[in-house]
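The complex is shown incomplete by one protein chain, all other protein chains being positioned as in the whole.
Entry: subunit A
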Amino acid sequence: MQHDLKRPHGASDVTFSGVSRRKGNKMGLLSILRKLKSTPDQEVRILLLGLDNGGKTTLLKQLASEDISHITPTQGFNIKSVQSQGFKLNVWDIGGQRKIRPYWRNYFENTDVLIYVIDSADRKRFEETGQELAELLDEEKLSGVPVLIFANKQDLLTAAPASEIAEGLNLHTIRDRMWQIQSCSALTGEGIQEGMNWVCKSVNSKKK
């Protein structure tokens, strides 16, 4: 610092900012390396919920780059681990059938991120899906857990846009947690990466 101060004003500014930036970069790289080393794969627990036929299992298989051509209705749950951006994402996909919904609560504990999947083309059940989501957001065990809403099935012509769904669900009234709505198609894979980027980002900012 002293060394820098002795220099003429103009030059000092340039050098100073230059050095600091370079220093910053180094720090960034080092800290990333250190982070990678100390936490080889930081585990993240993700809960995938939503009504039946929303596309949860397709999304899960798409995340794990598996074949999505013969998916059957989920009895119980599926779980898969996916590596992404230095995280080990443990994704729990729980069946959405009305009969199974009472079991959802058994999986709330230690959830880092909640992903709620909506069939954007199933307008008849928007109210039902909104109710289920509202109930989830009221759950004590899920308080403060960031929520990502996937407005799925955007490949269908009849799909409602994400903005319309966000309005219908009154998402803007959520104040107690981070939330995001992302339009996607689990079938084509469109929009999923963007959503998962948000998930990783929100985990990072939560850890800080």
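By our rule, contacts are C-beta pairs under 8 Å (C-beta built on N, C-alpha and C of every residue); 3 or more make two chains touch, one makes a residue touch a chain; residues count from 1.
The criterion applied here is as follows: contacts and distances are computed from a predicted model.
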There's a gap in the complex where one chain should be. From "NADH-ubiquinone oxidoreductase chain 4", "ELMO domain-containing protein 1", "Intraflagellar transport protein 25 homolog" or "tRNA-specific adenosine deaminase TAD2", what does UniProt name that chain? "ELMO domain-containing protein 1"
One chain isn't shown here. Among A:Gln42, A:Ser84 or A:Gln97, which residue touches it? A:Gln97
In the complete complex, which positions of subunit A touch the hidden chain? 52-53, 68-73, 75-78, 96-100, 102-103, 106
